[in-house]
Structure formats: structure tokens, C-alpha cells
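Written out below as C-alpha cells is the structure these notes cover.
All protein chains but one are shown at their positions in the complex.
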Amino acid sequence: MTADSDFLYLDYAATTPLDPQVAQLMQEVHTSAFANAGSTHRAGRRSAAVVGRAAVQLGALLQADPDCFLWTSGATESNNLAIAGAAKIRAHRGKHLVTMRTEHKAVVDVFIALEKQGFEISWLTPDANGHVSSEDFEAALREDTQLASIMHINNETGVVQDIAALGAICREHDVLFHVDGAQSVGKVHMDLDTLPVDLLSLTAHKFYGPSGIGALYIADGVHIEPLMFGGGQQRRLRPGSLPVDLIAGLGAAAEVAGNRIDKDLEKFTTLREALWRGIQDVGGLQINGSPDSGYPGILNVSVDDVEGESLLLALEPLCVAAGSACNSQSQEPSYVLRALGRSDFEAQSAVRFSLGRPTTRADIDIAAATYRNAVRKLRDMAPERVA
Amino acid sequence: MTADSDFLYLDYAATTPLDPQVAQLMQEVHTSAFANAGSTHRAGRRSAAVVGRAAVQLGALLQADPDCFLWTSGATESNNLAIAGAAKIRAHRGKHLVTMRTEHKAVVDVFIALEKQGFEISWLTPDANGHVSSEDFEAALREDTQLASIMHINNETGVVQDIAALGAICREHDVLFHVDGAQSVGKVHMDLDTLPVDLLSLTAHKFYGPSGIGALYIADGVHIEPLMFGGGQQRRLRPGSLPVDLIAGLGAAAEVAGNRIDKDLEKFTTLREALWRGIQDVGGLQINGSPDSGYPGILNVSVDDVEGESLLLALEPLCVAAGSACNSQSQEPSYVLRALGRSDFEAQSAVRFSLGRPTTRADIDIAAATYRNAVRKLRDMAPERVA
Amino acid sequence: MSADPYNSRVREYFANPQHCGDVADGATGFFEDQGMRIRLTAEAVNGSIRDMRFRAWGCPHVIAAAEAACRQFEGRPVAELEQFSTAQIMEDLAVPVEKTGRILALEDTVRSLGQAITDRF
Partner (left out) sequence: MSADPYNSRVREYFANPQHCGDVADGATGFFEDQGMRIRLTAEAVNGSIRDMRFRAWGCPHVIAAAEAACRQFEGRPVAELEQFSTAQIMEDLAVPVEKTGRILALEDTVRSLGQAITDRF
């Protein structure tokens, strides 16, 4: 807990604070390049140059052509644009689509909407560790399959899918491959120059960039339909005045991220291990995800004999997530954990700790102690089971 | 021209710089309320409170219930959501829609897309001063009309439509009334408590708020379909993590605007008058819009015997717009001015000066002198007409 | 968006319950289903409840409501247990309507405790 706050934030998979360097750049842009990047006058050209620079920075992070990015309001919009936009433009070729049960709502709900519009969806179930195998994936592809969407890193569990292998299968079968990279871009290395990915969604606020800005990478030669209409901006695929400062912030955040991915990963690996060891002795713990692999910034654990909502309250002032951050108002057990084979009760007791750049070893020790105390307190309160 | 810049910005209708007070608040929010407003933990609740406050501020500006706003990425998205969302949900009742030829592209192109999907659109032509009359408007409504969309203030000409009268006609005929308020919100008084408006689009960067954030006001009892899917945020009508800082900025900008609308309008009236007088003696000028009424922050003039693109270049370092800011890369003469009866040449020579809070009397004098010199220089260069 | 789902009384009762535990040799009321378990124990002296304790497994509102019931009935006539109404607790703890069923389960538990006390003491 930092001195000036009354909580200990371990919810970096939900959103991250703005990097101070990025914040400062954005402030400069507010005065130096506030004009509309579409205006031909001097001020507008200056804004356009700032946007161009950000695209280069993002391209450098992902080894991608800077011209391949569309700016959007975030990964939710990118996912909608990519999935609905590609499915619709290819609908005359076939109406079968493939995805996974453990995708984020911003993917799941797009597919459900498409299902209502006459598309047929195959929903792959992962194994108990959260992975979809190449065999299952390939088996789901059909003659009329047009698009597959598989997330890179799962937001609840940190499970990492083998994008390279799945993408290669898509290429073989002439299926477009969309990846929701909201949890991976800026956090792990990605090389779009070699990865067989056609569409990649990302959002800046997950890697210490500003909120309200994301991007969709569209590989050369891939076509999609727009979601919105109006004005000629961004090849008519995504109209609206470009938010120059937000784009500059995304670009700067991409550059900062590129320079510290390895360092961050190493730190998270150590801290996650310490956290896991630190909570061990309450007993009855189960990691949701891959115990030994997975993105090290996330530790998702279920615990026996503890009710989830009370656990969260007892954990205060820890800010952690139960189930998906984007869905934390619902009391439903996480559908992601259910798909991994967890019971309702196991799923409901799940807590996601997610680590960030500011997280310290001292934070982890506090978090572990808080967790142990909370679990013990609730178990102490509970009556024996009778039935 | 301020000392630290090499241009004189008179393109405030395209976008405005961020108000310094708003910028400071946003910076505070970056650290004090960066968490996801949908998370139930302490940090999340703090963010939710910030968002709630912004809704109250926006509600106060517009005399509207704070619960009636959806946060979007800007007016383009709000327009798409409102028009397509309402038209589609009411399609079973009828497929006729009404709008104007002088709407912004972010309205025009949505209607064109709907037209392709089987809707029928009536495109009203304004009179030479840019107004649509109540009579013409009412005459366009039919039994099967479901929605009318009329902008409040035109972005190119500053022409103000009589929203109250048109809205009243809609109410009588049970037609939904959408207003694109991108150019009016925060600039003129609006009272949604009495105005018969069902849907109102707005965007913060037009009133000294941040870029990349807007809102859609949806009156109680009005239903629309979402454009995007994913997660339960915002009553499922607009999913995605809320950009807390941008929303806080929009709210603060609304509050600042509410406190100075009258002062700004008075100043712009004086300055516009000075600008118009200051360019008079080149001769052959014509105001596009309503010479005596209209929003005083915009002066759009055409001039005889001058080619538009060269005029713009000769005006440098003035940053002004030719035609719509959102479309300034195209060399097409403005369709808005064409709809007012201007010839291609008249339309092409049009320059839009738009004034902002930082604009001074000295700026206006420089602008007028620059304009006079540019026109004279180009006319001096031109050969006599022969044909 | 998230308003605080718990009012200050829920937070207080949950964080520092005064009546969590068991009355040794007391009468018992018990409830159990998928989402919660409550056990109430109490002893009565001269028709009045002397000690009353709870154990609970469930959401914070259930735990707080169990604590609230103990506070309400300690020192009161046993007969009042039979007239326990959830309305006051729902209001005091600002229990969201979708949790009404859980508070009704507490009501059942209180009544079965009343019965048990009557049978026993």
C-alpha cells in the first residue's frame, strides 16, 4: 500500500495506471498538437505527424507495418470491428466461425450476436489447464469456416495460447485468424512479421497507456467492413476525429513497454512465486490456469470452503478481481473457470491477483498475509456442514 | 499568433485545445482514480464516483437526468449509435427516415448505409440561408416515418436550426428526434428538460474537453440497439472499459462551458463583426449561412475570382478550414455549401474562420489583413478571363 | 459501474461481529442450501434469551444479518423470535432485493431456533 492511498492495487489485468513518461508526453501534445490531424493547415499537419510517429512506435513493438493499424476506442471496439467486420465481408464464402468458450465477453458477445444473424459458431472447450490443442482446433475447421478468433493471454487466468501454431493451421485452411491481444500486447513479445495473425486487437490502458484508445492491426490484404460511417478518416473503416493525444500516448506506452518486457516478466515471475508460496498454508488452494506456465503477471486461485463474495470483502483493502474485471458486478460464477471444469463453488471463491510495474515484494507479503487472514477468518465463522 | 507558435489557429470548430483546468483535473484522475469503474473494490468504486460526478456535471449543463447519458468515443459514434440503433429497433414499425442534406458526414453516411439496408430516406434541402422550415419538415413526415435527424448548429456555416419547433413536430407525429449537437453543446444554451429531443450526440473536444470521448443522451423510454457487443457496461448498449479520466474531463469541460457560454457568445459576436468588417474592402464577398443570425463563433465566406486551394495556402500561417474540417483532404467543393445553392466555384473559395476562447482582437486584425492580402495577391496573379 | 454494495452497518457487522460463535449446550436453529449455511445457538433464562450466537457461511449480507439478529434478540423474550420479520433487517442492511431469499432463510432459522428453545428450556 503506497503511503498516499488506502488500498493495495493488485488488479493490473483490469487496467493499469498511466506511465508518468506517457502522461507527460500527452500533456505536451495537448498544447503542441491539439489540432485535427485531418486538417491540411500547419497545425493539422503537426498533429498528423504525431499520429504517424505513434504508429511507428506501435509497429516497432509488434514488428508490424505502421500503416496496418486502425485506431479505435479500445479492444472492445477492435474485437467487434475485426470479428463482425471480417465475418460479414466474407459471409458469401461461408458462415462458419470458430472461437473458444474462455474468450473475453468482448469476443463472446460478438459471436453470439453473429449467431443470431445466421452465422454458425463452433465453441471450443479448453482442457483443464485452459489450453486449446492444435488437434481440437484443426478438427473444428470446415470447408465453410471463414474466421477463427482465439485470445492470446486469458484475462482471468493468464493462460497463454499457442498463437503461432493455431495461426499456421488457419493459413493452411484459408481461414482468417483474429487474436484478442488485449492482455498480451506490451506484456509479452510478439512479432507480427512472423506470427500468422490477420487481425490483432489491443488496448492501451492494459499496458500503462491512456484509456479510451486501442488499435486493430489488419494484415495487408485483409478486408473488413466498418462498424461506423461518416467521414473519410482511416480509409473509411473507422471514422471520427482522431484523438491525437491518446494516440501519442498509446505510441509512447508501446515504446516504453518494448524496452521493459523482459524485466517486467522476470519480476512478475519472482513475485508470483512468492505470492503462491505465501498463501500455501491455508490449504485447499487450487490454481486456475496453468500452474507452471502462463503469463506470470496473473495468479488466479480458488480455495475450499470459502464463499467468494465474503472473501473479496474480507480481503479489503486489497483490490483484486473475482472473475473477470469487466463483469465484476455480476454474481455469476466465472464462465471462464467453469469452462476449465471448476464447480460453481470453486469458481466463486476464485481470486485473481494481477501484478503490475509498481508492485513490490512488500506488497506481495501484505497481500499474502491479508489473504491468509481472510480465509481463516471466514472458515472460523462457518458452521459445520450438515447435509 | 501566440509567441510560441508559428501559426494562428482559427479552426475551433474542428477542434479546441484542452481547457487548462480540465487538463489538471484529468491528471489528478490519472493517479487518484485510474481503476476500472466496473470493479467493486475500493479503487473501482472511487472511479465509479468520478464517472458519476461527470454525468451530473453534463446533466447540469443540459438540464438532463445524469442517468440518460451513454459514454461513447465521440459524436461520430454517438450519431451512428443513435441513428442506426433507433432506426433498426423501430424498423418493424416503418422504414422511412428524414434528415437534411447539410448534415455532417457522420450523419449523412449513416443514412446512406441505412438506405442500402432497405430504409428509405427523405433528404431535406435547406433554403439559401441554410434553414429547414417547419413546413418543409412536417411535409416530409409520413405514416411510416420512424426517425428524423437534424443537426443543431452546422459545422461549416454556423447555421442554427430551430430544434424546438422541429422536435415539437416530431412529438406530434410520434417520430423519434435525433439531434447532432457536436457544434452546439457547451457553446449555446440547451435545456433538455423542455426541448423535445429524444437523442442528442455530443463530443468533448469541441468544447475544450478531451478528444476521444463523447456522449449520447437518450431520453427516458427511448430504445436503441447497440452497435457493439461485449460485457455488461452501460446497460449493454455500449460495452468496453470506461475511460474514467476522459469522462471526468468531459464533465469538467461541461461545467466550465456552462459558466461562460454567455461571455463567449458575446465576445464572438463582437469579434466576428470585426472580422467581417475587416475583410470587406476586397469586394465580392458572400457569407455562407445566415448573415445576421447563426452561431457567432463561425464566419464562412466565399469570394469571387479566387481559387480555393491557393487561397488556403496564401492564408498560411492562418489555420482555417475550407469546407468541413473532417473532410478537408478532399478537393470536392463542400456539399453543404452546394446545398445552400452555391456554385462549385463559390463553394471552393469558401473559408471558414472559427473563433475560440483564446481568440483575441489582435488575432482578428491579423486574420483580416492576411485574408485581404491573400485575395489581392491571387487576383493580381490571375489573367483576365477570355471565354 | 460500482457503487459500494455494502452500507456501513454491513461493513461493521461483517468486520467485527460481536456474536460469532456457539452457545455451549444451547438450542440450535440451522439452515443450509447451495449458497449459504447459518447456525444460530442460544440459551434462555426465564423466557428471555440470554446468550445468542451465530455461525454463517455465505455472502456478507448473510453474515451481517446473522449478527444483526443476535443483537436484536439478546435479552428479549423468546416469543419474539417467532415474530421475527425481515423487513427491518432488509432496510437496516440495505440488502439488495435479489438477496431477499437469503434473508428469508435467516427468518426460518430464527423461527426454528425459537421452536428449539421452547422445546428445550
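Each chain carries a letter (A, B and C) given by its place in the written order, and its residues are counted from 1.
Criterion: contacts are C-beta pairs under 8 Å (C-beta built on N, C-alpha and C of every residue); 3 or more make two chains touch, one makes a residue touch a chain.
Nothing here was measured: the structure is a model prediction, and the numbers come from that model.
Enquirer: I'd like the shown chains that the missing chain touches, ordered by label.
Expert: The chain that is not shown touches these displayed chains: A, B.
Enquirer: Kindly state which of the options A:P17, A:G52 or A:G341 is in contact with the chain not pictured.
Expert: Going through A:P17, A:G52 or A:G341 one by one, A:G52 is the residue touching the chain not shown.
Enquirer: Looking at the whole complex, which of A:S39, A:Q146 or A:N288 touches the chain that is not displayed?
Expert: Considering all chains, including the one not shown, the answer is A:S39.
Enquirer: For review purposes, identify every residue of chain A that touches the missing chain, sorted by number.
Expert: 37-40, 44-45, 48, 51-52, 233, 242
Enquirer: Residue by residue, what part of chain B touches the chain that was omitted?
Expert: Touch set of chain B with respect to the missing chain: 305, 307, 309-310, 313-314, 328-329, 331, 344, 378, 380-387.
FYI, only the chains that are shown with their structure count from here on.
Enquirer: Using the definition of touching given at the top, classify the network of chains in this structure as line, ring, star, complete or other.
Expert: Shape = complete; every chain linked to every other.
Enquirer: Of the chains shown, whose Cα mean is nearest the mean of all protein Cα atoms?
Expert: If one averages C-alpha positions chain by chain, the most central is A.
Enquirer: Calculate how many whole Å lie between the centre of chain A and the centre of chain C, each centre taken as the average of the chain's C-alpha atoms.
Expert: 42
Enquirer: Quick check: how many Å separate the C-alpha centres of chain A and chain B?
Expert: About 34 Å, centre to centre.
Enquirer: With chain centres defined as C-alpha means, what is the inter-centre distance between chain B and chain C in Å?
Expert: One centre to the other, that is 58 Å.
Enquirer: Which residues belonging to chain C are in contact with no fewer than two other chains?
Expert: 2
Enquirer: Would you mind listing the residues of chain B that make contact with two or more other chains?
Expert: Those would be 38-40, 44, 233, 242.
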